[in-house]
Each structure stands twice: as structure tokens, then as C-alpha cells.
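For this view, one protein chain was removed and the others were kept in their places.
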Amino acid sequence: MTASEDEKIMTEGGLSTSAFSLAVPEELRDTVTLTSVSAFTEFLSTYISPVANWARSRAVWPLTFGTSCCAIEMMHVGMSKYDISRFGSEVFRATPRQADLILTAGTITRKMAPALITLYEQLPEPKYVIAMGACTVTGGMFNDSYSVVQGVDRIIPVDVYLPGCPPRPEGILDALLKLQEKIRAENYASRAAGLYKQRAVRYVDYDTGLPMEDLVEEVKLEMQQDV
Amino acid sequence: MTAEVKEQNLKTDEMIINMGPQHPATHGVLRLILTLDGEFVKHAEPVLGHLHRAQEWQGQNRTWFQYQALIDRVDYLSGMHTSWAMARAAEVLDECEVPERAEYLRVLVSEMNRISSHLLWLGTYLIDLGAMFGFPFYPFREREKLLDLFEEIAGQRMMFNYIRIGGVQRDPKPDWFRRLREFTREFPDRVDEYEAIVTENPIFLKRTKGVGVLPLKLGQDYGVTGPSLRASGTDYDLRRRKPYSIYPKLDFKVHWLDKPEGGDTWDRYILRVREMRESNEIIKQVLDMIPEGGEIMAKKQNAGLRVKAGEGFSAIESPRGILGCYIISNGSDKAVRIKWRNPSFCNLSILPALLVGHPIADVMAIFGSIDVILPDVDR
Partner (left out) sequence: MSDDKEKTAPPAEPEGPPPPGPCGQFLKDHGIDSKRLPDAASGHEVIELAVDDLQRSLKLLRSGDETCLDLLVAVSGVDQGDSFESIYTLWSYENDNQLTVKVKIPKSEIKEDELPMVPSLSTFWSAANWHERETYDLVGIKYLGHPYPRRILNPWDWEGHPLRLDYRQPIDALNDKNPKSFR
């Protein structure tokens, strides 16, 4: 379901697209059964949302993704002096299937980029990304290097940017707190419906090396020509 | 294949497993392609380059002054040693005389760096073996104290940019020396704490005794240096063999084990613990011997920093082995070629030979004991 289809359904008479319901076919749009359950859960989610977000934001479990120097500061933030588990990140999960957050600690090179994209896709929703360190924010000191991806926001969407080389453990905690504020500002049902799908800022398709906007333009042109 | 399998005439097949670039053994990003026969490794191929950041290319395209700030990332756990290797190579080319107090400060901070690197190695090694977040709080507590001292003297917890071509950057206050002395006074008790938990631990012994035996001849053939080879019957330590800086004046012991048939992972562990204690003693001696006052920098640190034309190779003993820098300069503001000889790159090349025949559970134990830092491998 592309974003435009979502918008179409939302504007037509306020029917919900919450993930608790299946996509409703045209003929059955005016029947009551399925839509009322989802409308009820939508209504309920305005009350559940604050509670769900309160719980969700205080238990964000990161993935152990430490590529390079920032990984050491990530280790320090997990240790006893700057304890991250008092902010909810009790454990660092090794497998992306059980994690909520990728804290990209370390430079992402071209060779590593497919692995990071795979990891990001393996994280179950709702998932967040904190780009940690100058190398992942914009490429950092490896500005003209031939093998470094200039900023991880070209391949995965980022929620919080955290500069520093490496950022202090208190900086990582600050970024985590900002992420928690961001989570609390969401609507849980909209998140579950996938309406907060973020695009990477300069989204690049890894295989061709072209910006995603160009590829989307091409596909749109082709679809128009087919029609 | 085990005897039972052979008896039953079962058909077995090899399995190729990828220990991918992201794994919780936090050594960085290394990909191991293992060919397994049941549980036992038959062939291992490390795939490097996931952290290749083109630092040698940067050496050609950044001025000397700019490049000094960037090389701490080559081996981020021992940034002082990396800066020292390049500074020493450039000073030898330039025939530049480093002031005496600067030499003492260099030895001081690099031995502190050796302790902090071994502490982190110890913590992460235990994480690799499964003592997740139980034991590592202890060494990191000491590491935090050392990082506070580093922050005062160099301005940064990790990427110091402190040892420059021609000297060191900043002179610490007298209070700093007092606090360092306090640290050295309580450190041996802390090491006793770690040893009490780990050294005689039956689980640790079962996992590391007899595992990953590195014969001396094999190690010498592959160019292995550092504690990994000193546990196998050689006392090759650059601080004694080709002494540099003020090491000839210091009285310290080079720890090595006389086992030419090969040291296992337990031997490599105990050697690093002993090296930590020895570095503590070195720091105490240097604190007593350091001259009061004096110059700390011989070359002006600005964009006009130049190194005379010539070629030369110079190395120092880093916590992982011989870290060397081969510089080709033509007198201009950028180098012609800076080649790094990293100990982790050479030590890692022995991993395929060491892993053969071991069960897959030993892969991380052996890999952790070689003490590899991935940016050191990939640059």
C-alpha cells in the first residue's frame, strides 16, 4: 500500500485503516461489521495511546550494532557509571527481531551498507534509529573518502541525530531522552497503521546508487504511460 | 567425524555458516565464513573491509597537521600509540629532537593507554565467553577513572590528538600527577579482584585451557607480534629489543611464557593481566623520574607543519603488537605515502590456521584472545 492509497482511504468519510482491520473492498464499504470494530479501537486508542506510549517510550531496547569507535562509548553508556538501563534500555539485544532501536554507532562503509539495510528491515515495527556520531550523521571526518557512506540517513530513515566524535555517554542519554519524547508524541494507532513511515532524508537505493526520488519518478512515468 | 557417526555409516555434509558482520562480540565488523563438519570447523575465511575507511588515502590528501588529528581512529583503543608511531616516524625523518619532558609524558600516557586497552579487552572477552554484563562492570569502572584523567590532559575521552610530531600538546597541572599516583596505588588491588573472579574460575578454565594453541614457528611465519606471540615462547617486545624514547632508563620486566609448543588462550589472558600490572609499575617509576618543567613541543603546530623529504619506517609496541608507520615524504605539506603496519591485521591472518579442528563454540574464545581491533585491520 503506497502512501497515496492510504491518504485516499483516510479522506473518504473517515474510515480507519488501523492495522486491526483488513483492507475493506469497495463493495462492502457501507457494511458495519469490520469497520465498527476498528472505529471503536480508534476511539479507544485516544485513551490507550498515552498509556501505551508511556510504557513504550520507557522500554526502548537497542540492538548491539557497534561498528567502530562509537561502539566503545555505547559500551560505556551501558556500564555502571552512565547507566542506560535506568532509562529503560535494560538489555542490548543481539538479534534485530527482538530490538526496537538501532543506535548506529560507527562508520558505515559501502561494504557494510547492505548489512545495515537488512538489519533495519528485520526490525519489527515500531522501530527507531538514532544516528550516533559524526560518521553516521553526515560522513564525519571521512568526508571525501571513497568507501564511506556520507551519512546513514541516505539508506535508512533516522529519528534522532547525535553529533560528536565520539559523543559522550551523556550525549547518548540525551539523544535517548529526545527519542522517548518523540515516542510519547505519537498516536499508537497511527503508528500501528504505518502512517509514520519516514523516508530517509536523502534516500538512496543501494543497488543502483541513484537517489530514490529519481527511481520513484521513473516508476511513476512508467505507470502513467501504461495507463 | 566422531567414531559413532563413522560406525553408523551416516552420510554427512559440510555446512557453511556466516558469522556475519554484526554480532554481539563487540570487536567491530568482521565477517567469518565458516565451513563446518558437524560442530567442528574445517575452514574459516575472514572477510575484511567492512570498516575500510580509506585512512591511507587520507594520508595522501590531508596536510600533516590535519592528518595528526585523524589517526587516533586507526586503533581507537590505543590512540596514543598510533599517534606516537606516526610522530616517531616523522621525527626520525625530520631529525627533530623531542624534549625530555615530552618523552616522559609520552611514556606516561601510552602506558595508561595500554592499561585501559587491556581492561577493555578483558571486559569484552568475558562478554564473548558469555559472562554478559556481569563481570565487565569491574574493568570499566577502572577505565572510567583513566578516561577522566585522559580528558583532563588531552581534552577528549577517546580520540586524544595529544602526541604530535615534535612533542606533546599540553602540560597537565600538578594535581593531575597526584591523582594518577592515587590510581596506581589502588590499581593492583583491583587487578587482584579481577583475577579472583576469572583466573581460577572452572568455567573459564574449561573454555580456555588447551584451546587455540599457537605454536611459535607458525606465529613467526605469519608475522604475529605482541602478547599473542609472547605467550608462545618468545620475549620479543619492542620496548626491549629496539628501545625508543626513555625505555632504556626504565626498569621493567617483559612478561613472556616459555612454551614454544604453543600458548593457549588462557596463557594469552594471563599474560595481558600481568602486563597491566607491569604498566602500573612503569607509571609509578615515570612519575618519580619526570623532570620538573621544561619544553614539551619542538615543532610549531600549525598549518605550516612540514616534514623533511625522505623515507623511513618506525614502530612502537602497542597493546596488540608492533604498530609501525612507513612514511614517504617529499618536503611538501602533504605526505606522498603513509603506510600503516597494524598489529591486528597481521595477527588476524593467523585465525584461519588456528580455528581448524575446533568446535564452533571455541571460535569466539580464540578470536577474542588474539585481541583484534577492526579499524586497525581495515584502516
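We call the chains A and B, going by the order they appear; numbering starts again at 1 in every chain.
Basically, a contact is a pair of C-beta atoms (placed from the backbone, for glycine too) under 8 Å apart; a residue touches a chain by one contact, two chains touch by 3 or more.
All of these numbers come straight from a predicted model, not from anything done at the bench.
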Displayed chains contacted by the hidden chain, counting the whole assembly: A, B
Identified contact with the non-displayed chain, of B:197, B:328 or B:360: B:328
Contact partner of the left-out chain, one of A:93, A:110, A:168 or A:182: A:110
Among B:19, B:257 or B:315, residue touching the chain not depicted: B:315
Subunit A residues touching the omitted chain (full complex): 110-111, 113, 138-139, 143-151, 154-155, 202, 204, 206, 209-211
Those residues of subunit B which, in the complete complex, touch the missing chain: 48-49, 52, 54, 56-57, 60, 92-93, 95, 220-223, 225, 234, 236, 241-242, 310-315, 322, 324, 326, 328, 336-337, 339, 341, 345-346, 349, 353, 378-379
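As a convention for this text, only the chains that are shown with their structure count from here on.
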Gap in Å, rounded to a whole number, between the CA centres of subunit B and subunit A: 36
Subunit B - residues contacting subunit A, complex: 20-24, 26, 28-29, 49-54, 57-58, 61, 70, 73, 76-77, 120, 123-124, 133, 136-137, 140-141, 143-144, 147, 157-159, 374-375
Complex contacts: residues of subunit A adjacent to subunit B: 63-69, 71-73, 75-76, 78-81, 92, 94, 106-107, 109, 111-112, 115, 119, 141-142, 144-148, 165-166, 168
